[in-house]
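Written out below as structure tokens is the structure these notes cover.
Every protein chain except one is present and positioned as in the full complex.
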Amino acid sequence: MSSDLNYLKEVELKNPIAVAGLPGIALVGKLSIDYLIEELDAEKFGELESDKFPGWAIRENGLVRDLKIYFYHAKIKGFDRDIVLLTGDAQASSSQGQYELSYEILEALSGEGVETLITMAAFLESDGKESSVVGAATDLETAEKIKENDVGLLNSGRIVGMNGLLVSLGVENDMNGFCLLGTTESKDTDPEAAKNVLSRFSEIYDLSLDLSNFDEKAPDLPKFKPPEIKMPSVSGGEKDISYIR
Amino acid sequence: MSSDLNYLKEVELKNPIAVAGLPGIALVGKLSIDYLIEELDAEKFGELESDKFPGWAIRENGLVRDLKIYFYHAKIKGFDRDIVLLTGDAQASSSQGQYELSYEILEALSGEGVETLITMAAFLESDGKESSVVGAATDLETAEKIKENDVGLLNSGRIVGMNGLLVSLGVENDMNGFCLLGTTESKDTDPEAAKNVLSRFSEIYDLSLDLSNFDEKAPDLPKFKPPEIKMPSVSGGEKDISYIR
Amino acid sequence: MSSDLNYLKEVELKNPIAVAGLPGIALVGKLSIDYLIEELDAEKFGELESDKFPGWAIRENGLVRDLKIYFYHAKIKGFDRDIVLLTGDAQASSSQGQYELSYEILEALSGEGVETLITMAAFLESDGKESSVVGAATDLETAEKIKENDVGLLNSGRIVGMNGLLVSLGVENDMNGFCLLGTTESKDTDPEAAKNVLSRFSEIYDLSLDLSNFDEKAPDLPKFKPPEIKMPSVSGGEKDISYIR
Partner (left out) sequence: MSSDLNYLKEVELKNPIAVAGLPGIALVGKLSIDYLIEELDAEKFGELESDKFPGWAIRENGLVRDLKIYFYHAKIKGFDRDIVLLTGDAQASSSQGQYELSYEILEALSGEGVETLITMAAFLESDGKESSVVGAATDLETAEKIKENDVGLLNSGRIVGMNGLLVSLGVENDMNGFCLLGTTESKDTDPEAAKNVLSRFSEIYDLSLDLSNFDEKAPDLPKFKPPEIKMPSVSGGEKDISYIR
């Protein structure tokens, strides 16, 4: 087995956009997607297993299970496109694995008719932030659109990991899209940065997402207390104290 | 060659459960299985070679040999299921290798009719321990069963390495099971933690394992003085002083 | 997909030589090629995508895009051979990836009729430099030729990464060639070292390259302010502060 996409149910999606956030810095992307799943009462329709993940098992409420990428289906009132929400337990453990897992995800999304892909992640900034949310897009038109909605455009540098790869490689699958990156000073969980990202996402698509619940819901969401999953690094260097081998 | 399972003899197993412990923190898993092999007079029936192992050869009593996974067959008086004991010289050297080697082991176990898989390993805890043995299971019923036998259920976090992967990936092979993790403060050999794990294992299955021999036998078992095998890390960073290249 | 070479247009090349410089120490190779592309008004005719690259996306003027190797076509007045200029966003992320990507590049160059391959890179020297440009060639005749043009021949050591591999592996594709290495004390961008390399290249082939523009053009070239791309290391250890995941 390399990777294995398991459909839990059939979905028929209308002109869907996909919104993805995998675990990364400050868990901004994962928190954002977890909130959307909860708030929009999204329905899980697919799970992707892979040997590209780090060699971990997840402990969750006394159960042990393998790492997965999750595909959810959601609708937003007043928004005429279906939404695929995508998150997971970890990113792939090597550079090449990140490419391979990204291609598999993109193929699955493409098969569902997705032509627009947004990723949510963090932008680590030690000094004062100019913009609470920054980003970059696959094309000038989309870049202009997010800029109009107060997203600071990034002019240089790189986006490390699958939250960048998914958007950049999506172009090969005829997808356009953009990365929304919440600036954060912290490497730990940063719900505020996630909220900023969600707020900007809502404005860009005129979604009127009600984020008044966010602060209240955040600490109660089980997934907001993630099982100490840290961004896998190529060198596997992690500083987790309570671990098991 | 990728991996190569060599059957030393044919076995016919009655409703077997598998108990595995690969080298890891404090060697808890390996010590536990080595003791069971000795105490139950288990018979080796299979060896698995693999290029997924770290690039080492083992020195043992003047001999040099390659790394292997070992399959043993054992019976326990009064227990009506056959037991497969599984241990090895090392875990795979990369994340992807750990997945691949785990799949190969699971396929072999599945071929022997194994539907229940238990792994033994360590839980590293710097502060005082609440429970001497903690764990997690593949399903609620099994989790309940181990909890009733004084195993502290783990609610979050991850199990790193193949002792976690084997159980979590076993689900795909229709196996249920659980991880028994002996809490330890040390990264060196911890026979006490292994004894705790074995004791809990005995209680869960009503095996009346006689562990009175444990303290006595432990220092004499050749395998209890392991050849400084440390858990391979993805980055290969090891601090072994007396090594050879 | 492993790698994918996309031809943007057909080119017909006359007895071509290839000059390559991928990102590395002090960006000497990349700066040299970027300058030649600009100065010679070179035309891009091919792009190579690959899953051997590090798991990054590039941010550039508000856009996000994947990493690529670029093939350009140039002519120099008075020089009767066509020139293929080759650069890229990064080197491959692992040793094996560097071999594989090098083979793919060499196959493409070979398909264009290239029989001579020059790479430009840096030579890190902490103490005073004997020679501002050092190098090594695939054969004695070529070594003699670069030595006559004030290139200090390297007698031992190794050239790490694809700027060395391309030349050494090119021999298998019946290419001869050499590495021109600008000595530098710095690990950051070193335009002066790039200028030295270009100057020696010009002398070797009697090209009369006008480098009087170099100092002036360097700071204005967008590619001279590279997006903090650092040489990927096998262990992935990078100390980049403003990054995103």
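For this structure, a couple of remarks:
Every chain is named by a letter (A, B and C) in the order it is written, and numbering of its residues begins at 1.
The definition used in the following text is that a residue touches a chain if its C-beta (ideal position, glycine included) is under 8 Å from a C-beta of that chain, and two chains touch if they have at least 3 such contacts.
None of these values were measured; they are calculated from a predicted model.
Interchain touches from the omitted chain, evaluated on the whole complex, reach B, C. Among C:S131, C:N163 or C:S199, the one in contact with the hidden chain is C:N163.
The missing chain, though absent from the display, is touched by one residue of B:N61, B:S126 or B:S212; that residue is B:N61.
Residues 1, 49, 51-66, 93-94, 97, 225-229, 232, 234-237, 241-245 of subunit B touch the missing chain (whole complex, contact as defined above).
Although one chain is hidden here, its contacts on subunit C can still be listed: residues 24-25, 91-92, 94-96, 98-100, 103, 121-126, 136-140, 143, 147, 153-165, 167-169, 171-172, 178-179, 181, 231, 233-235, 237.
Going forward, only the chains that are shown with their structure count from here on.
Taking only C-alpha atoms, you rotate subunit A by 90 degrees to land it on subunit C; that is to the nearest 5.
Separating the CA-averaged centres of subunit A and subunit C is a span of 35 Å.
Rounded to a whole number, the gap between the C-alpha centres of subunit B and subunit C is 50 angstrom.
Along subunit A, residues 94, 234-235, 237 each make contact with two or more other chains.
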